[in-house]
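Note that one protein chain of the assembly has been removed; the remaining protein chains are unaltered in position.
Per-chain residue numbering starts at 1, and chain names A, B and C are given in the order in which the chains are listed.
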Amino acid sequence: MEFTLPENTTLIADTARRYLKNNYSFDAYRQQLEQADHLQSPRWSLMQELGWFGLPFAESSGGYGGDLLDVAMIVRELGAALCLDPYVDVVVAPGKLLEFIGSDAASTMLTQLINGQARLACALYDFQAGYQVLTPSLNFNGVRLSGQKHFVPDGGHADILLVTALNGSELVLCAVPLKLCETQRYRALDGSRMVNVLFEDVVITDEMIIARGEVVEEALGRLLAYLRALDCARMYGAASALYQRTLEYAKIRKQFGVTIGSFQVIQHYLVDMFIDLQQLESMLLMVAIKAESTDDFQRQRASLAAKAYYADKAVRIAQQAIQIHGGIGVTEELDVGHYFRLITHGSLTHGDRAHLVKGFAELRN
Amino acid sequence: MEFTLPENTTLIADTARRYLKNNYSFDAYRQQLEQADHLQSPRWSLMQELGWFGLPFAESSGGYGGDLLDVAMIVRELGAALCLDPYVDVVVAPGKLLEFIGSDAASTMLTQLINGQARLACALYDFQAGYQVLTPSLNFNGVRLSGQKHFVPDGGHADILLVTALNGSELVLCAVPLKLCETQRYRALDGSRMVNVLFEDVVITDEMIIARGEVVEEALGRLLAYLRALDCARMYGAASALYQRTLEYAKIRKQFGVTIGSFQVIQHYLVDMFIDLQQLESMLLMVAIKAESTDDFQRQRASLAAKAYYADKAVRIAQQAIQIHGGIGVTEELDVGHYFRLITHGSLTHGDRAHLVKGFAELRN
Amino acid sequence: MNLEFTREELEFQQSIRDWMGAHVTEDIRRCSALGEMPAKEQQQKWEQLLGKQGWLALTWPKQYGGPGWTATQRYIFDLERAMVGAPPTSPFGVAMVGPVLYTFGSQEQKDRWLPGIVSGELLWCQGYSEPNAGSDLASLKTRAERKDDHYLVNGQKVWTTQAHWADMMFCLVRTDPAVKQQQGISFLLIDMKTPGIEVRPIYSIDGHHHLNEVYFTDVRVPLNNLVGQEGMGWTIAKYLLTHERTTIAGVADSRHEIARLKRAVAESPCSYDKSQAWQRIAELEIELMALEYTNFRTVAATDEGQPFGPESSGLKIKGTEFQQKVSQAMVELGGMMSLTWDNQKTVGSDIFNRATRRYNFLRACTIYGGSNEIQKNVLAKMLLGL
Partner (left out) sequence: MNLEFTREELEFQQSIRDWMGAHVTEDIRRCSALGEMPAKEQQQKWEQLLGKQGWLALTWPKQYGGPGWTATQRYIFDLERAMVGAPPTSPFGVAMVGPVLYTFGSQEQKDRWLPGIVSGELLWCQGYSEPNAGSDLASLKTRAERKDDHYLVNGQKVWTTQAHWADMMFCLVRTDPAVKQQQGISFLLIDMKTPGIEVRPIYSIDGHHHLNEVYFTDVRVPLNNLVGQEGMGWTIAKYLLTHERTTIAGVADSRHEIARLKRAVAESPCSYDKSQAWQRIAELEIELMALEYTNFRTVAATDEGQPFGPESSGLKIKGTEFQQKVSQAMVELGGMMSLTWDNQKTVGSDIFNRATRRYNFLRACTIYGGSNEIQKNVLAKMLLGL
């Protein structure tokens, strides 16, 4: 076994860190919080120039053949920098879905995405179906769709939504121009933008249909594992930043004439955070490899376990970071509270803890 | 509201404490651990002389009309003294079951129990049915019983067992002479004696049948609530003794030239124990009143909640008591480990935590 | 032993419930239903309504305007207040500076300030914490220098809740920098309209503005705004900590939150694993029972003239941790419905849509008023006799 990152992965991670250091900051984040359209920023084209748009995809699809591990290291840095640029939601998620589908229509669309010509987002959830992506509430009525999709991450930035809907008992994936739908936009807990989408008698033409049936179900299974791994990567970046900041703070903040880091209870809190962070790192490395395994059981097991673990321990680290910071930790001016929200958010996407543990328990081997 | 114990209850508790101080000790306990028959001890008749045999029962049954609260205070003291005399199992449990049944046959037997003429124990469980007392695995075949009862607490001291069995779908309670059955005796986790009982074609005569059907179900429901409250009382006595001992130990045990109680982490551990013990006391007072409420919902809610809470917090106190004591805490010579076992035992009788929480959740109001 | 309210208490409860039903209008209860903090106008409207009824200064002696209720009656009132969804009243006037004034203040001070507190017209804030004096209050640096007929105040306070609403601040200041930490501290009342005071907002992660920084530059405060003697500040502050704490655990509000959580689960779609949710709620309800009965015990003891000592700190620790736990359950049981920043209605249960605001807000409840770690230090001292 070997846990050292491959050289090119280290290079990718270092580049991402340097790029974010030069082009992003807590101030930039706070400005971005107030903006509705992130894709206007020069960073968006910079990301494309850095090759991030093509990185996650096979060379045969026109990508650079990066592994999940490579993408995860970028996403970890995005999390560590609190960066709101919707790389995962507008590039990785829809792109991987298309790649997993692998049909001609999907490949054409993927090429457009990699070139920056198409802006896509995935509309997989609705509140009735909850985390059960295989049984969406949206149903075909003949060739029309009427109903809703919810919680579409950064969906407002897309021109086209990849939408799941049931036709009878068959799951269908279609590409629907956003302008055919009504949308409700809102700011999500991590500061990103979300939309709920209303379909009123939207006619789905044959060209809009990307795939049907089992191939969609399988692709969704692979996509979820992939995205859960990226959720972990993002939370790891944030948790690791929180740990560093809290450790530094404990070394300089004085109370009762001494640094708070000299109190045994605070020391043990920090040690617990350190140990948990070690374990979170192990789980991240594990899931970044296994969540793209071709073995269905391995993939599911890894992604359910890692995210369930994060929903417990990363959340705990975020809570302790605030507790040790005291009053300053709950203010908008400090990044600590923002990381806290990012982690809360990350713990609820693609399955909450109870849902994931239950899924894991049902995966009997 | 008033949380002061009534004067006579305080008197009963004080008497019990004094009695145990004069007649029992950790040495006596360790001797008793090795003995098989506790009822030979002079303490057994002393208990009867103190009026404890009659205390739990209505005056109309020949008892002294004590409340559950009175009995709970005795049992708390028994727990605090680690006393193994099977007062609950051989007097309170079978007596209350008979009283809750209330038929003539039951009353006659109860009078004998109070007078010390009959020695009874309850055989309600078997491992197939688990905690589901209303559906025992023991079945009538005509007038005969063949099968097993398990985990009969202090059953070896009884002449007669109160046995539940199903006749078709009807629950039957019968009084079976122990000598008609084969038994496997063993020492239980708290040091008490348990038996598993084997029935081989035991003929149940009409006189042996105490009651049938709903009246048995109802009586069992009331009994379980009553006994769960006493489980809490016993665990409270033990947890409170553990807290006291641990606090004292932290004040005298020195490491690194100072008492371990001067370490902030140990201080916080002790504070957590103290706070939990406060809450356990509140739950004990609550359940000691409500578990004999005539309101079925109140009774169940209180007894499920209190015991589930104890199975969590009393167990935690016991674990921390050992951790703070260090090596000495895991030796047989010190009482700490014995209290620890008592509490583990108490957390598993009449429902474990998961079972009780589930029961509580299903009690929708 | 008696775990039930008496007949008189039940009648009292009914009368309070009736009054709440008639007087707590939609705009008052709206905030708690939405997980919002009330605006100043709503908060004041509610407090003045209570003040008019004589129900604001609940713990005060009758002579100063208290209703003459027992601790049990006050507890019942708080329960009914929470169950109807009305906000808690602000503690600064009624629970803090008021008792200080009628205990340590001069007759003139009592006459001048108490009536405004009783009626809910005069709003107060608390000037304790400073940037380098959080848990370690005794190291505070804000200076009040005696000059002729006034004190000249210079320095900075922080985490000052509702400073931007308040008419007055009660404040710990250092009047003598020469003596040891605790000894040079005095208790001063400052009119927030005095020139030289600047209030700057602090926005917190629940998206609200309730905290502030307050800067003092050559602020002139009349000498007779000093409570007690110079140097008595620390004694007064400690007195306040021992003052009645029977509602400190927020049990009534936790009960209200659990009721809302149950409603949210009940109205949620069935894709949702409800049996898991009900079990998690059952665990919360069981823990709430332990808190409630411990709280009952402090109330009953107070009515018997034997107020709890360390037990009430324990209640504060458990109660605040429990509030956090309930709010976390609400966020997690809400799943994707909880993913909102702005506390706005998105889809599904309203209660879940707005769950993170309270969750974020409550991160502070184990920090303010002496962090739980500090509370444990103090309790340890009392238990271990160190």
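Going forward, a contact is a pair of C-beta atoms (placed from the backbone, for glycine too) under 8 Å apart; a residue touches a chain by one contact, two chains touch by 3 or more.
Everything quoted here is computed from the prediction, not taken from an experiment.
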item: Displayed partners of the chain not shown (whole complex); value: A, B
item: Per the touch definition above, residue among A:12, A:202 or A:250 touching the missing chain; value: A:250
item: Sole contact to the chain not displayed, among A:55, A:305, A:322 or A:342; value: A:305
item: Contacting the left-out chain in the complete assembly, out of B:55, B:69, B:181 or B:194; value: B:194
item: Interface with the unshown chain - residue positions in subunit B; value: 125, 127-132, 135, 148, 150-151, 184, 186-191, 194, 196, 254-257, 263, 265-266, 319, 322-323, 326-327, 329-333, 337-338, 340-341, 344-345, 347-349, 352-355, 358
item: On subunit A, residues whose C-beta touches the chain left out of the figure; value: 1-6, 9, 69, 247, 250-251, 261-262, 264, 267-268, 270-272, 274-275, 278-280, 282-283, 285-286, 288-290, 305-306, 308-309, 357-358, 360-362, 364
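Going forward, only the chains that are shown with their structure count from here on.
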item: Length of the line joining the C-alpha centres of subunit B and subunit C, rounded to whole Å; value: 43
item: Separation of mean Cα positions, subunit C and subunit A [Å, integer]; value: 38
item: Subunit A-subunit B separation of Cα centroids, rounded to whole Å; value: 52
item: Sites on subunit C at which at least two other chains make contact; value: 373, 376
item: Where subunit B touches two or more other chains, by residue; value: 264, 268
